[in-house]
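The complex appears here without one of its protein chains, the remainder shown in place.
Moving on to chain A:
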Amino acid sequence: MAIEVRIPTILRNYTDGAKAVEGGGATLDELFTDLEGRHPGLRDRLVDDKGLRRFVNVYLNDEDVRFLGGLETKVSDGDTVTVLPAVAGG
């Protein structure tokens, strides 16, 4: 088992077109670092020096990680992480 990370269309150039990739780690931060090893450049699109980028939303099992602990959010095998760009509604 691993953690599934769903990648939005605009970032699939970092994953050879894959819609989802797998990784490991105890926190979201560790997971993104793990992914960076196989998908160079991806981490920089998600995170800047202040944390998650403003227009990037990351969900752990459908809940926004900004309300869970940000990059320090605990993750474990079997979880699903979804990355989406921020969009408008209304």
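Just a few scattered comments:
Just so we're on the same page, contacts are C-beta pairs under 8 Å (C-beta built on N, C-alpha and C of every residue); 3 or more make two chains touch, one makes a residue touch a chain; residues count from 1.
Keep this in mind: contacts and distances are computed from a predicted model.
The chain absent from the displayed complex carries the UniProt protein name "O-phosphoserine sulfhydrylase", chosen from "Cytochrome c oxidase subunit 1", "O-phosphoserine sulfhydrylase", "Sn-glycerol-3-phosphate import ATP-binding protein UgpC" or "Molybdenum transport system permease".
Considering the complete assembly, chain A touches the hidden chain via residues 8-11, 45, 53-57, 59, 62-64, 66-68, 82, 84-90.
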